[in-house]
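Complex shown without one protein chain; remaining protein chains in place.
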Amino acid sequence: MSEKKKLRVATTSLAGCFGCHMSFLDIDERLFPLLDLIEFDRSPLTDIKHCGPCDIGIVEGGICNAENVHVLREFRKSCKILIAVGACAINGGLPAQRNHLDLGSCLTEVYLTEPGLAHGGIPNDPELPLPLDKVHPLHEVVKVDYFIPGCPPSGDAIWKFLTELLAGKTPELGHGLIKYD
Amino acid sequence: MFSCGTSVVPSLEPILLKHGNDAGQLLQILTDVQQAFGYIPPEAVNRIAAHLNIPLARIRGVASFYSFLKLEPHGEYRLLFSDNITDRMLGNQSLLDEMCRQLWLQPGKVSEDGLVSIGLTSCTGMCDQGPAMLVNGRVITRLTPQRVREIGDLVRRRIPLEDWPAEYFVVEDNIHRAGPLLSNPFTPGDALRAALGMGEAEIVDAIKRSGLRGRGGAGFSTGLKWAACQQAPGSEKYVVCNADEGEPGTFKDRVLLTRQANWMFEGMTVCALAIGAGRGYLYLRGEYRYLLEPLQDVLQQRREAGLLGRDILGHAGFDFDIEIHLGAGAYVCGEESALIESLEGKRGIPRNRPPFPVTHGYRQQPTAVNNVETFCSAALALAMGVDNFRAMGTEKSSGSKLISVSGDCARPGIYEYPFGVSVQEVLDDCGAVNTLAVQISGPSGICIGPNEFNRKLGFEDLPTAGAFMVFDDSRDMFEVARNFVHFFAHESCGFCTPCRVGTSMLKQTMDKIAEGHGTRHDLAEVENLDLVLQTTSHCGLGRTACNPVLHTLKHFRPAYESKLKSLDFEPAFDLDGALARARRMTGRDDAGAHLKAEDV
Partner (left out) sequence: MSHTFQLDGANIGFEPGQTVMQAALAAGHYIPHLCYHPEFKPHGSCKLCTVKVNGRTLASCTMPAEAGLEVESNTDELNALRRTLVQMLFAEGNHFCPSCEKSGNCVLQALGYDLEVHSTGFRHQYPDRPVDASHPEVLLDFNRCILCELCVHASAEVDGKHVFALAGRGIEKHLIVNAESGQLADTHFSVNDKAMAVCPVGVILRKEVGFSQPIGMRRYDARPISAQALEDAPRVPAGDSHE
């Protein structure tokens, strides 16, 4: 058993709040047995900037700008299994609450008409990623293999999901662990 | 036609009076208001609500259900292009574009001066003489670029519709093969006299013996239906004729209503005698409004001839009369329980069954609902003798059937055959060559390819309500299916989850494939949606809405696969397009301001 090659896992947060990552850390001391099974590639935990070939990619947050698209595509290409974690990744979540507003009027409101924006202007630095007109869940942009719902899903839910998946089962959360809020 | 300043109230009173101030006539009242004002003004909604003592939200609910009713002005001239696949094949899309150019207008918008709006409408039943359009509800056939330019000109000059050239409105019968239904040698009253010589039970027995089955597609035994109605307890019974011929590609009832209305009414009267009904309704689809006055004339002639009204043909106590109700653009009302809801002045939502209309129909009373052709056939069977009728056709499909042929053939129109005719025979008769596929019985029916052209029309093999759309080998069957998917999404009543959401999702996925962004993943989604629609929908509309896709996938899968990307997955939306707004706002156009399609 201990001889077994560790699975390589990458994680990232796109249009999210890192809350799902915090919740992931809520598995607490179970991180140690988990680390017997996996090792981390790109992740806020490792500070690796680009995702290499991985077994599992865990993505938090939805898609609200061009950079999100690039990162998500990189994850999809590099990871055998892609897991969307949390409300934002699954249905757009809080950032998607802007979807019924016109992007132009959002930018105008924020950068041009708000008081106190002397010499304001809509930022046009090519370094900045452009926002999409609407926020989208991950599965509308790439194929997603699994979803762990919740805002955020609890550490217990993430633990159960991952351990079942690593054990080769189709993960089920069950009452108390599955939640959308 | 209308102006905003004047009060609508004075013109409302006669409309309300005409319909007996009856909330059950709400749809008919709204149709008349629409006709009078070009839309249903808020003032009229309030007035009708107060007058009939019903919630105004109910009026808004009903008005917003039917495509031809509008709660906001949509132009003095409302131009609706018929959008069946046969209209498409005859070039309706470029004619619509031409009309938009002529009138400087986008589809779906009302011109700023309130003069005109241009849009699409579901099949108008003119497939043998399309492309067709409706102008303020009146049908115009055989559109050409020339005719479109003329119409644009008439609209701009605000010429009243009554003064437009009469040839625009000509609807041909295009009968290419007549049988006993169309060249009926009997005179009005013959069937009724035969029926009056029998008892009520005998009439029902005779109809059972004739083997007559419903011509609307489902093929239920007419005799059994009438028997159930006859035996059902009820204070009042009703006969309803379903002339809501909405199935795309079907126009045989149009010709029967034009040529054989007397026989249809005679069949309804025989039915009334058999089941003990005092009142009948003809539910006429809004697209056939031009037939309303001629039909009313036929009813009047029948009253004068003693074939309708009190003591019919001198039989004391045999009282029966028929009223015509107009539909207002809702395919789902062709479903009999939705039709009854619509007759009752409501949104046309199919009811939960049981109970069935034969026991709890119009106003919860026993009601026999039959198709136009069924009533004509019932009258014919009695006039010619049920054994003679039964001798026609096949064992399980007696009598003859009207087929409406359209699409790629030399002679589109109406063909009457005894049941049992093969698809190939029809193709030969109508002059179809290089035929790739035939859509039998409309989008909700089945699509067959050449290896099945030896199959026979009839309940034993290929049941049909009459549509027969021919596609030759120049046609893309994926596009045919996509047109039908759009039709179902537009016509879904929205009552049940699978049909309301599923038809709409199916439309989006088919559009994605058409735009070149489809993948195997999307094809799998189409198949999943088909399954949900087919197994969980509330009524036939949803359960058959997936048929066009299922059948074309079965026979013409390459037409789908050739459009798919080699990739597993493509985004559900145009990624680069989704950045366009931000590019405009920031004035950026650098490489980072674009998202390229992914190369995998």
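Think of it as A and B in the order they're written, each chain with its own count starting at 1.
Heads up, the rule we're going with is that a residue touches a chain if its C-beta (ideal position, glycine included) is under 8 Å from a C-beta of that chain, and two chains touch if they have at least 3 such contacts.
Nothing here was measured: the structure is a model prediction, and the numbers come from that model.
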- Item | Selected from A:R76, A:H139 or A:K160 as touching the chain missing from the view | A:H139
- If the hidden chain were put back, which of B:V9, B:A57 or B:V433 would touch it? B:A57
- Query: Which of these, B:L105, B:L402 or B:C493, touches the one chain of the complex that we don't see?
  - Reply: B:C493
- Message: Counting contacts across the full complex, list the positions on subunit B that touch the omitted chain.
- Response: 42, 46, 55-58, 60-61, 64-65, 330, 347, 352, 354, 489-498, 500-505, 508, 525, 528, 531-532, 535-538, 572-573
- Query: Hey, which subunit A residues sit against the chain that's not shown?
  - Reply: 84, 87, 90-94, 96-97, 99-100, 134, 136-137, 139-140, 144, 146-149, 151, 172-175, 178-181
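Just so we're on the same page, only the chains that are shown with their structure count from here on.
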- Message: Taking the mean of the C-alpha atoms as each chain's centre, how many Å separate subunit A from subunit B?
- Response: 49
- Message: Using the touch definition from the top, list the residues of subunit B that touch subunit A in their complex.
- Response: 521, 568-569, 571-573, 575, 578-588, 590, 592-595, 598, 600
- In their shared complex, subunit B is touched by residues of subunit A numbered 66, 69, 73, 77, 102-104, 107-108, 122-124, 126-127, 129-134, 136, 140-143
